[in-house]
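A single protein chain has been omitted from the complex, and every remaining protein chain is retained in its original position.
Presenting chain A:
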Amino acid sequence: MHFYGTEIKSRLLLGTAQYPSPAILAEAVQASGTEIITVSLRRETADGSGAGFWGSLQDTGCRILPNTAGCHTVQEAVTTARMARELFGTPWIKLEVIGHSDTLQPDVFGLVEAARILSGEGFQVFPYTTDDLVVGEKLLDAGCEVLMPWGAPIGSGQGLRNPDALRAMRAHFPEVPLIVDAGIGRPSDAAQAMELGMDAVLLNTAVAKAGDPAGMARAMAQAVEAGRLGYKADPMERRDMAVPSTPVLGMAEFA
């Protein structure tokens, strides 16, 4: 699997927020086997607290995918992306342009506009989007080479609200890396996303807010792996009626 020409082996991407402690975050990152972690930019205090966090991130050896979380306008997102590129030294940006404070639904119009500006400046954009095919096409046209459809609202843990739409995205964009971003709550949700043919899963709260974050990180890694293997193995078709799996031929008669 390649994101913008970079080969990635782990199909689980992990967020770094909301963990009980930095040590537990580090354990979870390790247990997940992820190669990509997401981070944000926030206001620095004069004591340099951000620098300490940055040091601990570098210790993980993971690639950094900075986000534009919390940005509600194109200008905010573009400025944040430019700051992130300098700070983290990467052209990768998880582009979020939030349209609604309650649902954290992407503003797909602003998203496409920001993606076009940033792609033009050499950014490699990972757009957090809906599962809308037309929006997906416009994001590709704007220069994106990866799409990140939501599974459910950010932080909700509801699992995949619309598996059919994700299946349609897979069929419509067979060559584009698709990462389900947001909404995964349990390992079964992650496995389901992978069974639908998604290339990867990005999650945060499901691990950070689990009773045992490192244990859940491990579970998610195995679920992603199992779902991927299941997809590759071409699952059977569903049937409406029972069909005996044990041969009927040769059955004894006792009556």
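Going forward, a residue touches a chain if its C-beta (ideal position, glycine included) is under 8 Å from a C-beta of that chain, and two chains touch if they have at least 3 such contacts; residues count from 1.
One rule holds in what follows: contacts and distances are computed from a predicted model.
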Just by its UniProt name, which of "NADH-quinone oxidoreductase", "Methionine biosynthesis protein MetW", "ABC transporter permease" or "Sulfur carrier protein ThiS" is the chain not shown in this complex? "Sulfur carrier protein ThiS"
Which of these, A:P66, A:G159 or A:P187, touches the one chain of the complex that we don't see? A:P66
For chain A, residues in touch with the removed chain: 15-19, 25, 38-44, 46, 48-51, 53-54, 57, 66-67, 69, 75, 79-80, 82-84, 86-88, 154-155, 204-205
